[in-house]
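Working notes for the structure below.
Missing here: one protein chain of the complex. Every other protein chain is in place.
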Amino acid sequence: MTAIAYASPFVPVEWIAAHGLRPLWLRPPAAGGGAEFAAARGVCPYAGAVVDAAETGIDASALVLTTICDQMRFASALIESSGRCPVFLLNVPSTWQTGEARSLYLAELCRLGRFFEKHGGKPPNGAELARVMLAYDRARSALLSAQSTLSARQFAETAAKYRGPLETASPPKPDAPPADGIPLAVLGGPLLEADYEFFDVLQRAGGRVVLDATEGGERTMPRGFDPRKIDADPLRALADAYFNAIPDAFRRPNAALYEWLGRELAARHVRGIVFRRYVWCDLWHAELQRLKRWTALPVLDLDAGADDVAAPNRMQGRFEAFLEMLA
Amino acid sequence: MICAGVDAGSRTAKVVLFDSDSLGVAAAGVVDQGIDQDAVADALFVRLIRENGIDPSQVGPVVGTGYGRKLIRFAQKTITEITCQAAGIRHSVPEARTIIDIGGQDSKYLRLNGNGSVADFAMNDRCAAGTGRFLELLAAQLGVRLDRLGEIAALSRNPAIISSMCAVFAETEIVGLLASGITTADIAAGVLASIATRVAAMSGRNLDGPIVLTGGVALVPGMEAALESILGQPVAVAPRPQITCALGAAILAWKSLNGSPTPTA
Partner (left out) sequence: MNDRPRKITLDQWDDRHAELRAAGLNEPSYGGPLGRHAAQGDVRLRKLSFDNSPAALRLWNFLLSEEDRLRDCKARGKKLVGAMKDLGTVPVMVYSLPNLAAFYPDGAWWLPCMKENRTDLLKIADSLGIDDSFCPVRAMLGAFVNQKHFPLPGLLTCSVGATCDDFSAIAQRVESLGFPILWWEIPHRRRPDGDEPVVELPGGFTAPETQVAFVRAELERIRRALADYAGEPLTDELLSAGIERANQVRSILGKLRELAYCANPCPMPALEMLIAEMLAIHFCSDHNETVAVLAELRDEVVRRVRAGIGVLADDAVRVFWVNPVADLRVMNLLEDAGGRVCGTEYLFCHALDPIPADLPPMEALARMALADPMVGSPRDRTGRIVADIRRFGAEALVVSRIPGASHCAWEAAAIGEAVRAQLDIPMIDIEVPSLADAMRPTLRTRLEALLETARTRRR
């Protein structure tokens, strides 16, 4: 089955799968040499790593990126110009209030569908799309229900699997985190595969992640599809669920991110927030002090660079200090 | 009972022996760090006990802190330098609400609650700009002894602007300033202002007073003045700033002995 790689939660996995293609949620393993060089010049290490991954070859026929940050926009151009990998740049409006913006996103999904067809995809009929949507919806609901029985890393990795083909995403075996860990939220942008280590380090230091609000986590999972909308127009239901409901820093204005966060932090009795960002990611970085003023909870700033794999003590020390503070 | 705090920092190791009867420092020492951090700290620890005539049987718990804390095998417990620094400053400057700690390789900002516990902190351990290492590099480039940097900077009438965020590029800037005929005093003042600006930016400049400066760089005359100028608030240098973190570790060791809850890591 032809694989389509993608690196943004605003690309609906259901849309890829419904075209008979294998979705591949791109998680570059780690920031490589190119990313380090890029970071030194002011480029987000994650975007640099996506370029590195595309240059070295990904196991997919094409790559889909989105315009939710300028780093990925430029990354897309760089990958396209190298000719190594066909790339599709999906326009995701930053504004969300207007019917025009919603229509633009829907039109972009249609354009993406035509791109899939060029890469071997078959346009789904409404019933097929609805079936795939409901299957993913059930899988995500099951994952969210099981969240308390999973370690943070398990949750993050399973969430990543559920952004791929469902057939190969077996449910995780429960591996409950220590019940006495301090309940924490992790908020921020995307993670490299190597960065998932930080969930373990955080847990070992005494934390318990009850809300994974990183780009690959719960924050960006579309909530239950409206069955009536699915029946009437599944593609519109899909577009609405993704475009209207995912709170993110890039939205203008981005008040919905704080509204969502406020609800979830209270519901889960979170005691501290780990704010995870890449250096040179302006969109998230700019939210740090605002978050600190907005919330009464302590916030740990965890800035990640291209060289962090080589400096695990830095992260560990911060976690320990943060948890000592919360103890 | 003597309780000990060992701060295994990136540039130096510090040991404080805290007398739980007098609630004061019985002995303290600082040595340059080495490859075997445990051995360096252990040697200092043993020397302080011997030189101060302390009966080894009276030495109780030892808490290790600092970047190398996990390497201190003779410490029964490790606590991060954030918590220890807060405890140390709480002891020596009880009214402090903000701590700025500029060490050899990193800088930190801590905001304290009214009870001296940590309410918020931020760290720059990513680049040398804003650290003692940066200061050393640039002082060397200016041909100025570190302990005279503040004195020379005080003569400045028009502090130079060091704009680079990177220590390496800042060195290039200093070469440029020297070549342009800018005075050493103006460059020295610019260097201190640059560090103060970095630290202030890290803290978000939202600092409650009193503000206390600690860490090795607090020993550089003029640093507190540069911070005061940037922050627009008085900044006091902590007593014996190099050892406040180790002192905090020793105090936390004593509190653990008393059954007071102490954070563990």
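To keep things simple, chains are lettered A and B as they appear, and every chain counts its residues starting from 1.
The definition used in the following text is that a contact is a pair of C-beta atoms (placed from the backbone, for glycine too) under 8 Å apart; a residue touches a chain by one contact, two chains touch by 3 or more.
This structure is a prediction, so every number in the text was calculated from the model and none was measured.
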item	value
Partner chains on view for the chain not depicted	A, B
Omitted-chain contact residue, chosen from A:73, A:131 or A:204	A:73
Absent-chain interface as seen on chain B, which is shown	160-165, 172-177, 179-180, 182, 197, 200-202, 204-206, 230
Where the missing chain touches chain A, by residue	38, 41-44, 67, 69-71, 73-75, 77-78, 80-81, 89, 91, 93-95, 98, 100-101, 104, 107, 111, 114, 250, 252-254, 279-283, 285-290, 292
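The criterion applied here is as follows: only the chains that are shown with their structure count from here on.
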item	value
Complex interface listing, chain A residues touching chain B	205-206, 279, 289, 292, 298-299, 301, 303, 305, 313-314, 317-318, 320-325, 327
In the complex, chain B residues that touch chain A	67, 79-83, 117-123, 125-126, 204, 261, 263-265
